[in-house]
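The structure's right below; bear with me while I get my questions together.
For this view, one protein chain was removed and the others were kept in their places.
We call the chains A, B and C, going by the order they appear; numbering starts again at 1 in every chain.
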């Protein structure tokens, strides 16, 4: 922080020395804080899905699932963030790999988490005793402070995308974590939360909860919804996954959305005061992020910083899963959005 | 109101005379207002579906659809309510009959309305330009102040159940009504609202609205949801239809629910400070309402007054559609519910 | 309800007979329900404060406070409402009279209540153990289901205005009432709720509640607020009393407001889909209600039906206390308001 006067005025130098000694800082020397528009340190970035896959497979051979943190996970490190394993300032994005027959023990934490299945089968995630089966394209939630464990009964590995609000919870000094006292919490039933899985129909007596009571959003429904939206408007075939008990985001700190970009179309450019991570589930194309271009194909992970102008363009029919901190910005009345091109 | 003193004290008689002349009333003579528990004037009542059907068919021969009120409708008159055409103090329940090829012109009103299709096909209800097709078992909404018209392109008649909050809106002196200036509002598209028809998925940019943006709840989904609930608990296979944009009731003043009572089972008895109307969509059985028993079969309409102990019993697998003013009572913090028997 | 065909068509007559026998009613004969705008049965009406005062004093001599309903109260009977002791379809308005040294025992009920003190001193209303002292111009709340009793330690009587939502609760069949098991609930402290009595300051740990946690709104503060508003705009010196825990109405079903109309000014005309009762606390003038004119002076009570065009005009500086069912209409999304003259 060493501050000094440009003019080398000895009185100013003395003042600065004393200010610094008092653990104070003069606003008038501050640069880069009160900026006209956001200046994210995070950069637009793409992680290569093929590289990640190869690395998690190698890790699968060399590292036991219980080696540390209870999970075999490679986290995306945004090169702009000084080495922290964050994809954006608020979002943790990672690839998790569970080998045939493995199990990852139960724990719970104040961060909220979601999984989007990339490949494999035969795994269930147990959330407070509800064993949720997982299949490619499914979105699975493990809301804040729910006990959760992953169990494979398959003969092949599963790979999924993990999205969490760890950087946010960390920045807010609100991290609580607890390993399960007995290692595994046990199964009370299978896919119980899917009693909520009817549009516009909630079991009697349900009350609104901040996190979705529906824990799994199946690919079949996702695919059908996207198909219906493409028919209506091929340039804006997007939906938000919502908490059916209150119509809000699936998790109070992370919004999830799905985008279908038909081959040879592009989406409408916009920017918003929220950061985003995309997982390319299917297809190939590119994203224009301010002046950068990120080429992508299935399996890739993209980080899109706040207030960057973004649009996507597909070469092959593409499906993009998105998670975003927009619900945080909205809750704090800090959300802004600009459409930069009319459709 | 003529009030008089029981003791024939002349001073009291004079006082009462003067009170009455001043358009006042002494609380101490008031009976039946501040009661320990609700004393509904409405009575538990069943309207016979077969009788109604025969009458609407006769009306179909004799009365043009545009005879008055723009609709061919027979409303249920609860015998306890002094002749008003209300099923309960807050709910209008009626059977509407549209003949092959008929059309009922467009209008809008401050009361909220719903339709539950009993029989027939080939009709659509247009709601602010969205032509919603109607099939047996479908729930169709025409929220407050939306333009709506009914058009038949069928060669046979359709019969449906109408539920509205007319008595409530009337009691609150909040009735606004407007016939469409040109008779018909016209069709902008078909089944457009079903872009909301995916569980936990809302098109991008949707904001919460007091009435559901999803206008049709299809029987196929209803049937599937009931089947799933029966598997979990055959004595409590009930769901609420909800507004996907906020998780609340489909209309701000009317809640809708569906109940499946498998043959030879009965539901759990309870009472609540809310009135209800049931349409028996399928099956037969009976409802116990305090000391009364209402025997019913498909097509019957039932009125259940507030704070009566209720449970149903099915002889044949039964599906009951319910509409209730419970959202009103909840919004005003006047809702109470008691389960009277554990399951 | 006897319905008959105008044309004396025998087939129609038979149909109508059968419809009536089946406890049904044809919509096409319905008049006065689906009206273009509200058609209140309640009429604009003024009750004379002097007459009421004389009558409650006579009642004070002749009728014991425990004669019935636990209270010595004369309720305003709107001549349009068929003899029911309601001032409007949703509001009970009454004058209560407690003689020197009397006490009215404790009870609680689902209706919400408010008191506005007209004259007298030395009375306290105990609300769940909090003995709230009462002085002229104070607004005192007894929210739904709170135990409350009135105790006089004065040597002179007190007269106050009572506003309740009894007609609404009655229409919704949601009346619950309970006399206190031991007659009086007892005093836990005095004016405890006034810990909430600082603008924009709530004691630590307070959570929002549907009814105001502040039970007394003192005249001194009311008078000062009105004076400040008159300075800003003498034609619109009005405020709403609000629940400091959520910024909403003081009671979920009754809104309260205060209006100061300086001598020789008039208020801006408007109409709203809500009924209102005014108590003239001070001054004299008149209210224009559609085509009616109600002349008033201090002590008078006025009923203003829904959707009537209203403005006030003062001869002497006037203070009007208002209670209204507008919060009910707003909660149900049925509220409309039109300003009919610009200021």
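The rule is simple: a residue touches a chain if its C-beta (ideal position, glycine included) is under 8 Å from a C-beta of that chain, and two chains touch if they have at least 3 such contacts.
Keep in mind it's a predicted model, so treat the numbers as computed, not measured.
Q: Could you tell me which of the visible chains the hidden chain touches?
A: In the entire complex, chains touched by the missing one are A, C.
Q: Using the document's definition of touch, tell me which of A:133, A:170 or A:191 contacts the absent chain.
A: Only one of A:133, A:170 or A:191 touches the chain omitted from view, namely A:170.
Q: Out of C:236, C:269 or C:298, which residue would touch the omitted chain in the full complex?
A: Reading the full complex, the residue touching the unseen chain is C:236.
Q: One chain isn't shown here. Among C:43, C:202 or C:298, which residue touches it?
A: C:202
Q: For review purposes, identify every residue of subunit C that touches the missing chain, sorted by number.
A: 192, 194-204, 206, 208, 212, 214, 217, 221-222, 224-225, 228-229, 232, 236, 238-247, 250, 257-258
Q: Mind pulling the subunit A residues that touch the left-out chain?
A: Residues 1, 9, 11-12, 15, 18-19, 22-30, 33-40, 42, 45, 47-48, 51-52, 55, 58-59, 62-63, 67-69, 71-79, 83, 85, 89-90, 94, 109-110, 144, 166, 168-178, 210-211, 252-253, 273, 275, 305-307, 325, 328-329, 331-336 of subunit A touch the chain that is not shown.
By our rule, only the chains that are shown with their structure count from here on.
Q: Imagine subunit B is simply missing while all the others stay put: what groups of chains do you get?
A: Connectivity check, subunit B excluded: A | C.
Q: Which one of the chains is farthest from subunit C, going by Cα centres?
A: A
Q: Going by C-alpha centres, which chain is most central here?
A: When every chain is reduced to its C-alpha mean, the one closest to the whole-protein mean is B.
Q: Counting C-beta pairs in contact, which chain pair ranks first?
A: B-C
Q: What's the distance between the Cα centroids of subunit B and subunit C, rounded to whole Å?
A: So the centroids are 30 Å from each other.
Q: Can you list every residue of subunit A that touches 2 or more other chains, as numbers and ranges?
A: Within subunit A, no residue contacts more than one other chain.
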